[in-house]
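Only one protein chain is missing; all other protein chains are in place.
In this document, chain identifiers A and B correspond to the written order of the chains, with residue numbering beginning at 1 in each.
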Amino acid sequence: MSAPAANIPAANATHLPAASATRANCALYAGIAGLAATVIGLAVSGNVHAVAMSYLVGISYWTTIAIGMLMLVLIHHIFDAGWSVVIRRQFEHGLAAFKWLFVLFLPLVATAFIGGGDTVWPWMNPAHELLHGHGTVATDILYQKKGAFLNVPMFVGATLVFFAVWIWLSARLRKASFAQDTDGSAKWTTMNRKTAAFGIPMNALALTFAAIFWMKSLEYHWFSTMFGVWYFANCIRAALAFGVFIMVWLTARGDYRGILNKNHWHCIGTLGHAFVIFWAYVTFSQYFLIWNANVPEETFWYNLREHGDWYYIGMLILFGHFFVPFLYLLSFRRKSTASGLLPISIWIAGIILVDLCYNILPALKDAHGDPLPFFSLNLLWVAASVIGVGGICVWAYLRSFATSGAKLIPVRDPRITESLTYHE
Amino acid sequence: MSHAAEHTAEAPAILAEVKPAIVPRAVLVAHGRSFSWITEKICGIIEEKTPRWWWICFAVAGFVASWTVMGLTYLVATGVGVWGHHNPINWAWDIVNFVFWIGIGHAGTLISAILCLLRQKWRTSINRAAEAMTIFAVVCAAIFPVFHVGRIWFAVLPGWLFPFPNGNDIWQNFRSPLEWDVFAVSTYGTVSVLFWYVGLIPDLAILRDRFYAAGNKFRSSLYGLFAMGWRGSNRHWSNYEMAYMILAGISTPLVLSVHTIVSFDFAVSLIPGWHTTIFPPYFVAGAIFSGFGMVLTLMLPLRAVYKLEDLITQYHIDCMCKITLATGTMVGYAYAMEFFIAWYGSNPNEGFAFINRGFGHYAWAYWIMVTCNVITPQFFWFKKIRQNTALVWILSIFVNVGMWFERFVIIVTSLARDFLPSSWGYYSPSIVEIFTFFGTFGVFSVLFLLFIRFLPIMPMAELKAVTPEGDPHSGANAHH
Partner (left out) sequence: MSAQPYGLIATFDTAAAIYHAAETVRDAGYKKWDCITPCPVHGLDGAMGVKRSLVPRISLAGGITGFCTGMLMIWWTGAWNYKLIVGGKPLFSPMFAFPISYELTILFTAFATIGGMFLLNNLPMHYHPVLKYDHITRGLDDQFFVVIEAADMKFDAKATRALLEKAGGKNITELEH
C-alpha cells in the first residue's frame, strides 16, 4: 500500500459542480472567441479560401477525436474488454460533442451555395478554373467521370448521413450505459454489444466516406484506397491522446484516485504504442506504393507536398508522428505512468493536427499552382478554428460530465470490478 | 502488493456504489478440470499406443503428399514448361498457392502473438496447434517460390536469393519485392519455429519426467534434450514470460509485415487491379480470415476425436467464428473500397479490370470468391449456426476455398487482361500443377499428424495458468 498522495484537495466532492461549471464556461467562451475570430478572418483576411480551409482543418481535428472515441467505445463492447470500463464513461461523455460538430459543420456545407460554391471544395463550382489553363471543372474529363458522386446534393446528403450515423450510435451507447447505472440490468450490456456489432461497420464506412468527401476530394484528381484506413488510424490515436488527458485531469482532481492503477496507464500506453505502429504501417504503405509505381496521376499529390516548407512538414510527420512516439513508448516506465504518457500524448495530439494540415491545406494554391506555405498567416486561422471548435466540444464534454446524471464510472457494468482490480 | 483499489481513509465514495450486473465471463476450462487432469489428457495422447485412425490418415496423407514429390521432381527434371504458364500469365497457380499457404499460416501467429498481446486468455487451448499449423503452412508455401523458378539450385545454392557473393559477382536486387519476400518468409519461418519451440519447453520437460518415471529412458532423453533442463523455477519463468511476451510483441508486426510484403509483390507494380494502396491491410485481413478457416477445419475434428470439449469449449468456437466474421467483413470493406476507387479514380484500365473480373472469362472464379468470402462468414452472426459444429466445419472449408479463389482472381485476371489487347491471353493449369498443389495438402497433413502424435497439442502450462487454480488470488485448489 502506498502512502496517500499529497496535495489532493480535500472535499473536492463538494466543489464538483461549481468547479466544472466554471471550467465548462471557460471552454464555451474560448470556443465562441475562436469562432468569432474565424468570422472576423473571413471578413478582413483577404483570402476567404484560406480561412475557410483552416476552418475545415479545425473541425476535422475535433471530428477526428470524436470519431475515435466512438470507435473505442464500440471496440470496447465488441471485445467485452475488462480494463477499459473505468475510462469508457469519459469517452461516452466525449460523444456528446457530435451534435455540436454537426451544427459547426453547417457553415462548410453552406459554402456550396454561396458565391461560386468553390470556397473550399473546387468541384462544387463547375466554372472553377483549373490550374495551368486546363479549362474548368465542368470541362474536366476527370471530374465528369466522378460527377455522379462529387456533386453538391450527394455531398449534403452524405454529410447528413454521416452525422446521423454518429449521433445515433452515440445516443444508443450513452443511453444504454447511463441507464445501466440506475437499474444494473444485463440487457443494456446486450444492447451495447449489438450496437457495436453493426455500429463498427457503419462507423467504418461513415468515416471512410467522410474522409473522401471532406479531405480527399479537395484534390479530386487524386485517389487512394488506403485513405479511409489512414484516417481511422489518426482517429484512434487522437482519441487515445485525449483519453490520457482526461485520465490525467481526473486523477489530478482526485476523482480517479483509488480507481486507476498502474496497469490502466500501461494498457492505454500500449494501445497508443500499437496505433503508432499501425498509423506508420498504413501511411508508409500508401506513400511507398505510390512512390514505387511512380505514376504521375498519383504521385503529383505527394509532389505538391514536397514544395517549399511542406517538405519539412512531411519530415516532421514522419519523425514526429512515428519515430519519436515509437521509441519513446518502448520504455515500460514511460508507458505506464501519467508523467510518462502526458508529454507524448500532448505531442501526438499536436502532430495529428499537423497531419491533417498536411492533408488539407496544400489544396490552397498560389498563382503558380503551388501550395501556399505552411508557415504563414493561415496558421492564425487554423489556431482560431481549433480553439473555436475545440472550445465547444470541450464544453459539450464537460456539460455531459456534470449534468447527464451518469456516474464517474459505470458502477453497475458487469466488468467494473474486473476493471477496478485490473492486473496483468 | 495488492492490485485492488487503495484502502486509504479517502477512498472515493463512488466505490461504495459499485454493484455490477451479473454477466459472467466464459469459463475457459469446463467442468473445473484440475491441473493433473489437463496433464493426463494432453500427455495421454502422446503416451498411448498410436490409434488405428492415425495410421490410416497417415497413409492417405503420405500418398497425397507423394503427388507433390512426384510433381516437383518432374518439374525440376523437365522444366517449367510442364506447368500451364505462358505469356502473359507467368504467375498463376504457383503464386496463388504460395499466397494461399502463407495466408493460412498467419492465423497461427495471430492466435499465438496478437491474442496474447490482447490478453485473450481463450487462446491457450488452440495456440500450440495453430502455431504448428503456421510452421507447416510456411513449409508448403515456401515450396512454390523456390520451385517455380525451375532451376532451384540457383535459388538455393550458391543463392541468387540470399546475399552471398556468387559467380557473377552481382548482388541481389533489393529493390524487388520478390527479394523482400525471401527475407520476410525466411524470417517468418524462423521466428515461428522459435516461438513455437519456446512455448514447448515447459511441456517437453513434463514429458521428459513422465517418460523417465515410466522407465522409457530413450524417449525421456529425446524430449529432455530439447527441454533444456527446464525445472519450473519461478526465476526462470520470470525471464521466460518476458521472452514470450517479447516474441509475441515482435511476431505481431512480423505477421503483418510478411503478408504486407507478399501484397507488395503485386501492389508496387503498375498492373490494373494490382496497384492499389489498400493491398497491405487487405491481404493481412484476408490471410487471418483464411487462417482461422483452417484452424477451425483442423481443431473441430481434433476436438471430437480426442474428446477435448472441456478444453476447446463452445466459447472458443464462438470466438473463432467471430474473428472469422470480423476479418471477412474487413475483406468485404476492402473489396468495396477497391471497387469504389476503381470507379472514382477514373482510370479506364483499372475500371475495366474490375468489370472483367465480374463478367469476363474468369467470372465463374470471381463469383465463387464473392459467395465464399462475403456471404459465407455472414452465417456466423447467428448463435444457432455457431453452435452447430458440423456446419461451422463445412463453412470453414468454404472460407478456404473462397480465399484460394480470391488470390486466383487477383493474379490471373489482372495478368490475362492487362494494358494492350495484343498481350491478352487465357490460362489453364496443367495436370502437373493440379497434382502438385493438392499434394501439398498431403504434405501439410503428414506434418500435422506427426505433430499430434509426438508433441503435446496444447500448452499445458499456459492452460493451467488460465484456470482459477492457477490464480493465487482465487484460493482454489490445484487438484481436487
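Just so we're on the same page, a residue touches a chain if its C-beta (ideal position, glycine included) is under 8 Å from a C-beta of that chain, and two chains touch if they have at least 3 such contacts.
Nothing here was measured: the structure is a model prediction, and the numbers come from that model.
Chemist: Based on the whole complex, identify which of B:L247, B:A267 or B:L311 touches the chain you can't see.
Modeler: B:L247
Chemist: Looking at the full complex, which residue from B:N173, B:Q387 or B:S428 touches the chain that isn't shown here?
Modeler: Touching the chain that is not displayed is residue B:N173.
Chemist: Among B:P20, B:P202, B:G293 or B:G332, which residue is in touch with the absent chain?
Modeler: In the full complex, the listed residue that touches the missing chain is B:P202.
Chemist: From the listed residues B:F35, B:W67 or B:F144, report the one that touches the chain absent from this view.
Modeler: B:F35
Chemist: Extract the touching residues of chain B with respect to the undisplayed chain.
Modeler: 1, 3, 34-36, 39, 163, 169-177, 179-180, 183-184, 186-187, 190-191, 194-195, 198, 202, 205-206, 209-210, 213, 224, 228-243, 246-247, 250, 253-254, 257, 261, 264, 460-465, 469-479
Chemist: Could you please point out the chain A residues that touch the chain left off the display?
Modeler: Touching the chain left out of view, chain A contributes residues 284, 287-288, 291-292, 294, 330, 332, 423.
One rule holds for everything that comes next: only the chains that are shown with their structure count from here on.
Chemist: Quick one: chain A and chain B, Cα centre-to-centre, how many Å?
Modeler: Each chain's C-alpha centroid was found; their separation is 35 Å.
Chemist: What residues on chain B touch chain A, complex-wise?
Modeler: Chain B reaches chain A through residues 2-15, 17-25, 117-119, 253, 256, 260, 264, 267-270, 275-281, 329, 333-334, 336-338, 341, 343-347, 381.
Chemist: Going by the contact rule set out above, which residues of chain A touch chain B in the complex?
Modeler: 1-2, 4, 8, 13, 79-80, 141-142, 145-146, 149, 180, 184-186, 188-189, 197, 201, 204-205, 208, 212, 223-229, 255, 257-259, 261, 263, 270, 274, 277, 281-282, 285-286, 288-290, 292-293, 295, 297, 407-409, 411-418, 420-424
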